[in-house]
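Moving on, here comes subunit A:
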Amino acid sequence: MSQIFDRRRMTLAAVLGALLASTMAGYAADDTIKVGVLHSLSGTMAISETTLKDTVLYLIDEQNKKGGVLGKKLEAVVVDPASNWPLFAEKARELISQDKVSVVFGCWTSVSRKSVLPVFKELNSILFYPVQYEGEESERNVFYTGAAPNQQAIPAVDYLMKEEGVQRWVLAGTDYVYPRTTNKILEAYLKAKGVSADDIMINYTPFGHSDWQSIVADIKKFGSAGKKTAVVSTINGDANVPFYKELGNQGIKAEDIPVVAFSVGEEELAGIDTKPLVGHLAAWNYFESIDSEANAAFIDGWHKFIKNDKRTTNDPMEATYIGFNAWVKAVEAAGTTNTDTVIDTLVGTTVPNLSGGYATIMPNHHITKPVLIGEIQDNGQFDIVSRTAPVVGDEWSDYLEGSKDLIADWRKPLSCGNFNVVTGKCGGGS
Partner candidate 1 sequence: MSFFRLFTIFFALIAGFQPALASRVADTDLSSRIAALGVGGFDDLEKAIANLAASGDDRVPAILDRLGNGELTVRKADGLVFFADKVGTDFRLTDPVTGVDAGLAPKATVEKVKVNNRIRRAIASAVGALTLMSPDPAVRRTAAEAVMKSADVTALPVLERAIAAETVADVRAAMVAARATALLASDAPEADKVTAIAAIADIGSRDALGFLSGYTSTDGAVGDAARKAVAAIESRLMLWDIGQNLWYGLSLGSVLLLAAIGLAITFGVMGVINMAHGEMVMLGAYATFTVQETIRTSWPQLFDYSLLIALPVAFLTAALAGILIERLVIRWLYGRPLETLLATWGVSLILQQAVRSLYGANNREVGNPSWMSGSFALGEIQITWTRLWIILFALAVFLALIALLKRTRLGLEMRAVTQNRQMAAAVGIRTPLVDALIFGLGSGVAGLAGVALSQIDNVSPNLGRGYIIDSFMVVVFGGVGNLWGTLVGALTLGVANKMLEPYAGAVLGKIILLLAIILFIQKRPRGLFALKGRAVEA
Partner candidate 2 sequence: MTDKAEGSLLYLDNVSVSFDGFRAINRLSLVLEPGEMRAIIGPNGAGKTTMMDIITGKTRPDAGDVLFDGSVDLTRLDEAAIANLGIGRKFQKPTVFESHSVEDNIALALKGRRGAFAALFHRRSAIEQDRIDALLATIRLSDKRDLLAARLSHGQKQWLEIGMLLAQEPRLLLIDEPAAGMTDAETAETASLLKEIAKTQSVVVVEHDMTFVRALGVKVTVLHEGSVLAEGSLDAVSANPKVIEVYLGR
């Protein structure tokens, strides 16, 4: 860690001009491969992103123990974009053009990813993005190791239909792009499955919404129409705690109206008394409670690295794990860290995931993931009740009007992130 701090100080000094530069020369050793870490360490997103920064450092540490990559040690370059979206772009530029990193692991929110995209395109570098997102994007320089909507939402709905016989749906979300898109996809999907518009209720709330009385009551009302009802929740972040508290207090049990959430993981549950919530569901590609050797080893190593047995693990961490290992494997296979070569090699790379299976990077730069459905337990963990075969991330949803004709394939000769199969043209962009 201190090594990183020293580096930061030096960058600073270099800009300042003269004061320290002469005394701390020669930091850019050539026998390392630099890995950029672009996660907020301060500001609103620090709470989530700091964990991912530590995850990357942990993975680098492990890799270096195994001898590094291509015979060179990996060296982390950590910057703090401070939850400030424009600053993400600036820090990305700094990492690529100044620190000359070979790859960047980073971003959490879609805004931050959107903000750095032009930089990665312009300077031609690689970004691994480890968080579930709304899809509708495929860029040559980005690898999406989090779930696309079809890797969370649709299997979850399938599960509820089959296992719970749900016929009536509440789509409740925070008013931002991920829930909007996911709900649009789900709405189209449900209608395609013969659910009538009357049986779908859509509700949006602001960030950090804390008074859920009316909405929970509405859900209850909507649920008393003689048909089995479920809530699909894309409620984000802090708003979940008061939402679940209100559910518990108004006596909505999972047996009556189950809630399946896509943004509630082990960390979010840590702030709630989960006893009244037993049976509510979450859909992810990873749960800490997964019973696999890979997972046990990962958790064990993580606890040792972070020196805290209580730290939970979560889905974006697994996505970081997959992305990191895929990159290592591709670099080893290509024998170089050259961006273009690595991008081409990455497609088709297969690495183990933490749930005992494998993840493959597809030509659309998304990966295959199994979808797990977990039920909340009274100890704040999830009990996995369903698991699908690996699903390929669908970047352009088949259920959205604007994107159903689009596909992405970054292999030659197509090399296009938004190829329109109807017009036969590669959409916008260059």
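A few notes on this one:
In this section, contacts are C-beta pairs under 8 Å (C-beta built on N, C-alpha and C of every residue); 3 or more make two chains touch, one makes a residue touch a chain; residues count from 1.
As a selection rule, all candidates are chains of the complex that A comes from, given by their letters.
Just so it is clear, the model here is predicted, and its values are computed rather than measured.
Here subunit A touches just one chain among 1 or 2 in this complex, the one numbered 1.
Within the complex formed with candidate 1, the residues of subunit A that make contact are 44, 46-47, 50, 163-165, 175, 203-206, 208-211, 213-215, 217-218, 220-221, 223-227, 238, 241-242, 245-246, 248-251, 253-256, 258, 267-268, 270-273, 275-276, 279, 375, 377, 383, 385.
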